[in-house]
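Only a single protein chain was left out; the remaining protein chains are all shown in position.
Chains here go by letter, A and B, matching the order in which they are written, and residues are numbered from 1 within each.
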Amino acid sequence: MGADSPVLLATVSLVSALQMGYFAWRAGLSRMGHKVLPPSVTGPPEFERTFRAHQNCVECYPVFLVTLWTCGMFFSDVTAAAGGLVYVIARQIYVNGYAKSTKKRLPAFYPTLAVFFTLSLLGLIGMLHGILHKYFHIHL
Amino acid sequence: MGADSPVLLATVSLVSALQMGYFAWRAGLSRMGHKVLPPSVTGPPEFERTFRAHQNCVECYPVFLVTLWTCGMFFSDVTAAAGGLVYVIARQIYVNGYAKSTKKRLPAFYPTLAVFFTLSLLGLIGMLHGILHKYFHIHL
Partner (left out) sequence: MGADSPVLLATVSLVSALQMGYFAWRAGLSRMGHKVLPPSVTGPPEFERTFRAHQNCVECYPVFLVTLWTCGMFFSDVTAAAGGLVYVIARQIYVNGYAKSTKKRLPAFYPTLAVFFTLSLLGLIGMLHGILHKYFHIHL
């Protein structure tokens, strides 16, 4: 395994994937606890909040993976992995908060956005470097 | 960064990820504009169309990423990136159209399917080449 092996990015990806599995399991538990029979997705507010928190994570997850890997491959894998850990922690607080009340989802939503913004920007800088290098032979 | 660096595929991936973020933000704006309180996802038709347009993109997005990268890695990164740009533009027209009326979502849905079909087919051809080469030592 060479020095350019993306083992840090892969580790953060797998941790976040396991977290997604945990959120799905939690929505399932809430479904059973509130006797909401599938395929229905409506029921008591507690269930709907837990369900919707998971859905929000489902919407965000591919975006997260793309920003994690583009930043990690074209800027710095350590920076990207650190951002990824912030994302995983923020999502945990987000889902915990949303399960309690709609308002409590917000404090941990902004760090999610900050991670997306930072990883995207750094990834974009790295990729512009790469494009200038590969297609225009310009080395900054 | 070597000549085989997938910088074009990464750039198209990041652009599409930012577009997904934009669609999510638009659904959020529509939610606020029509006073649809989370976790509810039902409300005035304008909100439901904007929300559902985003959901359709969420359903398509991982499929898009897989076809983009398999075509890009095993057939041609330039072809895949070009297909990816068509996808991003088609999704933009799709969401804009769906937000206006249910019928207006259709014209830009077919290009989405055409991109999936083309990238999958080219990727499949490239991967068959790869499998014949790697496991059967057949060089076409």
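Assume a residue touches a chain if its C-beta (ideal position, glycine included) is under 8 Å from a C-beta of that chain, and two chains touch if they have at least 3 such contacts.
Every value quoted in this text rests on a predicted model; they were computed, and no experiment measured them.
**Q** Spell out, residue by residue, where the missing chain touches chain B.
**A** Residue positions of chain B that touch the missing chain: 45, 48-49, 51-53, 58-60, 62-63, 66-67, 69-70, 73-74, 98, 102, 105, 116, 120, 123-124, 127, 129-131, 133-134.
**Q** For the chain that got dropped from the picture, name the residues of chain A it touches.
**A** Chain A touches the chain not shown through residues 1, 3, 5, 7-8, 10-11, 13-14, 16-18, 20-21, 24, 37-41, 54, 58, 61-62, 65.
Note that in this section only the chains that are shown with their structure count from here on.
**Q** So the centre of each chain is just the mean of its C-alpha atoms; given that, what is the distance between chain A and chain B in Å?
**A** Whole-Å distance between the two chain centres: 18.
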